[in-house]
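One chain of protein is taken out of this complex; the other chains stay put.
Up next, subunit A:
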């Protein structure tokens, strides 16, 4: 027996193929492999760690539900405008079918979820884009919902916080998509002129028309580590200028160095940092301070 411990086990001469039954022994999704460092983790542990890899700090994309749950105070979220749904204004082939499919898959009505919630007791209007629905692309409904959320923030005099994740404008709605960039920006300008606080948190990926409108218009523009952020896609740029781009091109860290971001914030610190900023921006402290 003890001797067995010290002898190498004999190599099998032929491979064993696990039976179907054995394969089904491990339920689907119990383990997750990190796409960055390839290490394997328990999915439950990963979720507890805000979907950040234990080994390499890779930030997995979060869907809107996960984001709201991790960012807002418990049970503080009240969704608005869930009833807004897309039509097919250009009669684009297969558009409605694709929307239906994503609605089923994601249990969402569109690529953004908006509403009111609290961050460490501070009331905010919040919009969270969801890249699992049509790659987070922006059509009329996404533009309208974000604009209404900004108006809500203005009406309640609370800060507006947006988490962006989008491939850009939604091709199937053509120029109407493009104009959502203007619609959201016009709303942000009015809100800002009224003294509103805008915080944008760019998550992977934030590109195209979304990066070229509300995502970049925060009083504070933050990003999650490793997020891809840019206007034109890497392939398009490489084909246009016929040059190879540096590896970190258009990452959050690259943009920080190029002066485009206020900071790159790890997910674990995000809520606390934003709460501090909200605290610093509480209105009307000057006179009270003077009296004390």
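Heads up, the rule we're going with is that a residue touches a chain if its C-beta (ideal position, glycine included) is under 8 Å from a C-beta of that chain, and two chains touch if they have at least 3 such contacts; residues count from 1.
Here is the rule we go by: contacts and distances are computed from a predicted model.
The complex appears with one chain absent; UniProt names that chain "Acetyl-coenzyme A carboxylase carboxyl transferase subunit alpha" among the candidates "Sugar ABC transporter substrate-binding protein", "L-aspartate oxidase", "Multisubunit potassium/proton antiporter, PhaD subunit (TC 2.A.63.1.1)" or "Acetyl-coenzyme A carboxylase carboxyl transferase subunit alpha". Of the listed residues A:30, A:175, A:241 or A:280, the one in contact with the hidden chain in the full complex is A:280. Residues of subunit A in contact with the chain left out of this view: 192, 195, 197, 219-221, 256-263, 273, 276-277, 279-282, 285-287, 289-290, 292.
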